[in-house]
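A single protein chain has been omitted; all remaining protein chains appear in their positions.
Should a chain be cited, it is by its letter among A and B, assigned in written order, with residues numbered from 1 in that chain.
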Amino acid sequence: MNSWKLKEIVVMSVLSVVFAVVYLAFLPVGKILVGFFGPIGYDLIFGIWFIVSIIAAYIIRKPGAAFLSETIAAAVEVLLGNAVGPMLLVSGMIQGLGAESAFAMTRYKRYDLFTLMLAGVMAAVFSFVWGYFLSGYAALSTGYVVAMFIARIISGAIISGVAGKALSDALAKTGVLSSFALGKEQRRKQAA
Amino acid sequence: MSQEVIRVEDLTLRYEERQKPVLSRLTFSIEEGENMLILGPSGSGKSSLTHCLNGLYPRELDGAMNGEVLVQGQRTDSYPAGEMAQNVGVVFQDPETQFCMITVEDEVAFGLENLNTPHASMVEKVDQALRQVGMEAYKTADISSLSGGQKQKVALACILAMEPEVLILDEPTANLDPVARKEFIQLLKRLKEELSFTLLVIEHKLEGWLDLLERVLIINEKGELAYDGPLHDHLKTYARDIHEMGIQLPYATRTALEQGWTPPYPLHIGDIPPVALPENRPVLSAGKALLEAEAVHWKSILRNINVTFHEGEWMAIVGENGSGKSSFSRILAGIQPPSKGSVAMHGRALKKWKESEMRKEVGYVFQNPEHQFITDTVYDEVAFSLQHAGMKEAEWTRIVEETLKFCRLDGLEDQHPFLLSQGQKRRLSVATMIVENQNMLFLDEPTFGQDEKSTSDLMSLLKEKHENGTTIVMITHDMELVDKYATRVLVMNEGELSFDGQPKELWARPDLGDHHLELPPREQWKRAVLKREEPAYVSS
């Protein structure tokens, strides 16, 4: 934690607060999809619920960014009033760990599109395993469970990986990230 | 005997992302108990200097810092992290972003906790600091419920509680309205009499500070030291140079420059000789009724407002914060429908207008221009609405180029809007709102937080627009602006319209202060001169 600058922590927590609100806003969207497609509805957009871990890690590039940001976002969701309550905190931590594991695999060296998509995929895998035990997907037919799993992985890769990167890059263009790892990298690229 | 508290020796500061240094070879020293002003145009590295003086740099710096900064005879980078706060305290510009706790008392205590103050004396110091700034009644209040002026007082209390030797105020009043600004400076004057500390104020607006500050350090746009010495004497002689740097002079001095008088220039309103200053009497050319508000109510914020705007008017909407100015103007501009009552444009109710048609008639410049930006470049930003209007390419490119030129943004076409300077951002948001030749333009606090240069640029641009027939409605706290430009002024008070008339009729009202309003400087001067002249007249 000592390698973190205070401004990185505050920025991460602000991102978490923003996306906690976004996460809550997407719950009803998920519910509508569930109404149409059954439990798989959530999996289609599940990637949205990992996005802050990818964005924070991509911007700040320090060990723990993915895990902490997702955990804080979950904590804020609980504080704002979420039905699942404390359980959500655990879900958040597990998703965060999933994303974190991808960055750890590159030894926190690579932050390219592939790594970010991998982080989304890993978050999806971790969260699915947790969900499997928590919400009892075992009761569903195997084919359906596999379909859910695939949907969640794709959603993790696309929504949190690809869209998370696009959003961060667009943000970097505004210059507000100039003193963060992502902004510095872009500056180096421009200079080169 | 006074002692040196800060010594800066050959300080040069560079940021990683910039070629040129922000601060270049600065050398000066500050003695205990001094009251010093640091002046410089925006972008001259004044705020960076703050970070050098309080030890944040070089620790948090992405770049290089050369030279020496000594506080109490010791290099800032040799202090253990956090200990500098006992020597140098800073109040920053933005009242919204100086706090990390929810309530006032917790925030004041935060700094003391950082210094490991024992609990018992902490409780005492919190009370004492709040008493000093006159905020003891708000001890348990939420910071978010306070006004901007109150927040700045709390920020000051946080610093006072830590009892630093040096107090740096980094544009502490830039985000406050004129009344709150005056109050804050008044508070500082009182504190200066009661307590002993060294005061350093960084500013680009001089009004109000002259009685408090004696010495001035001027930094030019290259980050070099341009002058170090007595403030008043320098200003009396070199006001023009300071003005040209983009610094806002006090009204008296500014007037003297405008009138082409020779130095020594007057510094206070009372020093202006009793000559006839040109009256700012805008031509009244009220045309046809353009916008009519009838019995407008909105939530519990606006109550029964009736008003008609005419073509060619320049309206000012004034009133205390929270009096409903912004809500009202948004309803007028059709951004927000009223909860009761109606607004009609060209005799047709706003709700019957198609959104896209309405936008061609009315533009609205928000207080924070960034909120309005939706593309990645200045050019696209201006072109956006034209492209969506289905115009021929040759035609819209011509209009975009003209508009950019008109708003003095030519040459910046490929910049990202967020990377512009404050003044450029504001002009860009104006550009996007006049590009379809809208004949009515709303502006929310158009000059707020801007330096002299961008204010005058913007106002001359608006003036030209107005002369070409655009109706302008501006929300403002700046009575000088009202006095100079408005043909009609509306005063809002607790959601109601309490005055509607010409500016000079407003100035004649005795109850101005009740609305949190002050007289424009020209009126203040008139009265000061009249008061002085009267007895003389009687005796002769």
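Please note the rule applied: a residue touches a chain if its C-beta (ideal position, glycine included) is under 8 Å from a C-beta of that chain, and two chains touch if they have at least 3 such contacts.
We adopt the following convention: contacts and distances are computed from a predicted model.
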Chain not displayed: protein name in its UniProt record ("Energy-coupling factor transporter transmembrane protein EcfT", "Zinc-finger domain-containing protein", "Aldehyde dehydrogenase family protein" or "Sarcosine oxidase subunit alpha family protein"): "Energy-coupling factor transporter transmembrane protein EcfT"
Selected from B:R359, B:R426, B:K465 or B:H515 as touching the chain missing from the view: B:R359
Selected residue (touches chain absent from view) among B:L49, B:M162 or B:L490: B:M162
Residue among B:N368, B:Q422 or B:Q524 touching the omitted chain: B:N368
Of B:E60, B:D77, B:E258 or B:E467, the one touching the omitted chain in the full complex: B:E60
Hidden partner interface residues of chain B, rising order: 51, 54, 56, 60, 81-86, 88-90, 92, 94, 96-103, 105-106, 109-119, 122-123, 126, 143-144, 158-159, 162, 330, 333, 335-336, 355-356, 359, 363-364, 366, 368, 370-374, 384-385, 388, 418, 432-433
Absent chain, residues of chain A that touch it: 1, 4-7, 9-18, 21, 31, 34, 38-39, 68, 72, 75-76, 78-79, 81-87, 89, 133-141, 166-167, 170-171, 174, 176-177, 179
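Heads up, the rule we're going with is that only the chains that are shown with their structure count from here on.
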Chain A-chain B separation of Cα centroids, rounded to whole Å: 39
Complex contacts: residues of chain A adjacent to chain B: 5, 7, 170, 173-176, 178-179, 184, 187
Residue ranges of chain B touching chain A (in the complex, touch as defined): 16-17, 60, 62, 376, 416, 418-419
